[in-house]
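Every protein chain but one is kept in place in this view of the complex.
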Amino acid sequence: MKNALFAGTFDPFTIGHQDIVNRALPLFDKIIIAIGVNDEKKNVFSLEERLEIVKQAFNNHPNIKVDSYTGLTGEFCKKINAQFLIRGVRNTIDFQYESDLAQANKELFDLETLFFITSTTLSHVSSSLVKELYKNKGNYLKYLP
Amino acid sequence: MKNALFAGTFDPFTIGHQDIVNRALPLFDKIIIAIGVNDEKKNVFSLEERLEIVKQAFNNHPNIKVDSYTGLTGEFCKKINAQFLIRGVRNTIDFQYESDLAQANKELFDLETLFFITSTTLSHVSSSLVKELYKNKGNYLKYLP
Amino acid sequence: MKNALFAGTFDPFTIGHQDIVNRALPLFDKIIIAIGVNDEKKNVFSLEERLEIVKQAFNNHPNIKVDSYTGLTGEFCKKINAQFLIRGVRNTIDFQYESDLAQANKELFDLETLFFITSTTLSHVSSSLVKELYKNKGNYLKYLP
Amino acid sequence: MKNALFAGTFDPFTIGHQDIVNRALPLFDKIIIAIGVNDEKKNVFSLEERLEIVKQAFNNHPNIKVDSYTGLTGEFCKKINAQFLIRGVRNTIDFQYESDLAQANKELFDLETLFFITSTTLSHVSSSLVKELYKNKGNYLKYLP
Amino acid sequence: MKNALFAGTFDPFTIGHQDIVNRALPLFDKIIIAIGVNDEKKNVFSLEERLEIVKQAFNNHPNIKVDSYTGLTGEFCKKINAQFLIRGVRNTIDFQYESDLAQANKELFDLETLFFITSTTLSHVSSSLVKELYKNKGNYLKYLP
Partner (left out) sequence: MKNALFAGTFDPFTIGHQDIVNRALPLFDKIIIAIGVNDEKKNVFSLEERLEIVKQAFNNHPNIKVDSYTGLTGEFCKKINAQFLIRGVRNTIDFQYESDLAQANKELFDLETLFFITSTTLSHVSSSLVKELYKNKGNYLKYLP
């Protein structure tokens, strides 16, 4: 069984995230999309709302499981038996941040990270953009699945 | 069958390239390592030498095939039935270049590109470095498989 | 009438911002410099102080209007009839952030963003630097208009 | 008269270049698209072919002039009375290169450079990509105007 | 006397920081490692803990002094008679940030900043990573001196 974890705060999950999952699906038996819960972070969407958006995006797809977790991503991988991490990269700043994280996860948990580059038409779509639109009553739904 | 192409000039194939292939292996049924032949480029190592270095690096591994090709990488993928491209990314400059290429291959050939970030201890190893050492009688063998 | 908006938190407006406005002026009939008000952000300079610094910098220049706004920048542009956004870019990190924003404003509001690269002698001048100097009783006035 | 120069090797002029000119047009009385001729560079498309592609892209638009030049871009600007340079920026590597050039043109010729960020759907389109497709009999026409 | 300041929040001091100091030591008569105290920042490790980690890392080395300070780094340099600042740079994002800071310190305090690039095997080690591991009961000690 090849399982991959796609983890994040997903505040909220966007059509950019959805695109990454759809492109990674052919490579794995199962993809677990999991929301990392961190009490220190103030989120705009509640955990329940965030889980609901992800679930609706994939509509009970047999190879996708939606979950949440606390603690280190690497330890959650061990628990759910995921050997791979999936990450989308939008630009060079994302890349630099993700690169450090991938190397720490390799060193500490022997986890392999696979990167997908965001599709051109979605490269500007981020959770930050959606939150900004949401707070200011803009058309945030355009970027939700 | 999930097949991936790892294409490049590989002038020469380094321990950095070898690392990427080893890390990608668990995800695929077969990885084809193919040297793109381009008459305009002056290479330091001959095609035969370059093929030999790759072959010795994997020593008849049953899931690895070594080949060479001319023309567009995307068309070679169709011919050998590879649905995925594998790329190693060492830093933000690599990333930017590879990002454009991946998006063109998606648009023109509907090919998916998977990125692996080079292991920390190999992030400075490149074919250019090896060529520089080789030309100046430095210890280039240190970075060959 | 070609109108451009130069929007920001301007906490505070620096000689770097002033330079961008002066360089953009020949292109437009009017430039509106507007401070985006965001209750969540804690600012070091009050809105009144920030407006005052901008006003003094341009001293009733007939083609420059100073204002403040809440909500989305794109909607404020529609309201004041500005067809262009002006942005200064200091470095690659600025660039990446601004690039996403520009593409969202194009997609959501059909707004065009023009970029000016900060003059060499001012490329290290930022509101963050000025705030740091201000808080620690350093010579922050050096970087104000 | 506000005149801008859009200069380049344009080997060849792509739909990405065309997009930049169309977006800059509302700001200027005239845009001069000029091919810089450099004997040292080996081009894939001849000067005549390159001029023809640009001309056909804009089809005698009254505000667009197509030309070629030798020597420094800054001196050509003086000659044709262009006060502005227009540049498209696709990514952080472009940005860094263009930033140096803009600052040299400011210092040496007092020329102002305006930057436009490439539209998301065209950010991977470059003359290099088109040349690669052309040489390998790929669908290069897809990216020409 | 050539003295250098290595300043930071050091929340906490990592083996990456230790590596920079060891590599800079041959160049100076004395290196002062000083923790900048900023009441606005919430730190995970207390000032006492942070000082203790640094002290234990260098174990009374005759050429290293450990200290803390408030206010501007540039003014602290004057006070302790340090003519140089030492900084480690892990990647392009660090570089951009540090570049601005170095130019401000040059302009405001005539201080010279020397940069060392983090060793390959430590390039992913940061205080943020250690804090994340610490909060989630991961093996954070691996990255402390």
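Every chain is named by a letter (A, B, C, D and E) in the order it is written, and numbering of its residues begins at 1.
Please note the rule applied: a contact is a pair of C-beta atoms (placed from the backbone, for glycine too) under 8 Å apart; a residue touches a chain by one contact, two chains touch by 3 or more.
Everything quoted here is computed from the prediction, not taken from an experiment.
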Chains shown that the absent chain touches, full complex: B, C, D, E
Option touching the unshown chain, where E:73, E:92 or E:126 are the choices: E:92
Candidates E:9, E:103 or E:136 - the one touching the absent chain: E:103
Contacts of chain E with the absent chain, listed as residue ranges: 2, 23, 26-27, 83-84, 89, 92, 95-96, 98-99, 102-103, 106-107, 112-117, 119-120
Residue ranges of chain B at the interface with the undisplayed chain: 90-93, 123-126, 129, 132-133, 136-139, 142
Absent-chain interface as seen on chain C, which is shown: 91-92, 120-124
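Methods note: only the chains that are shown with their structure count from here on.
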Greatest separation from chain A - chain, by CA centre: D
Pair with more cross-chain C-beta pairs in contact, given B-E and A-B: A-B
Interface numbering overlap (same over half, different under half) for chain B and chain D: different
For chain E, residues that touch 2 or more chains besides their own: 91-93, 123-124
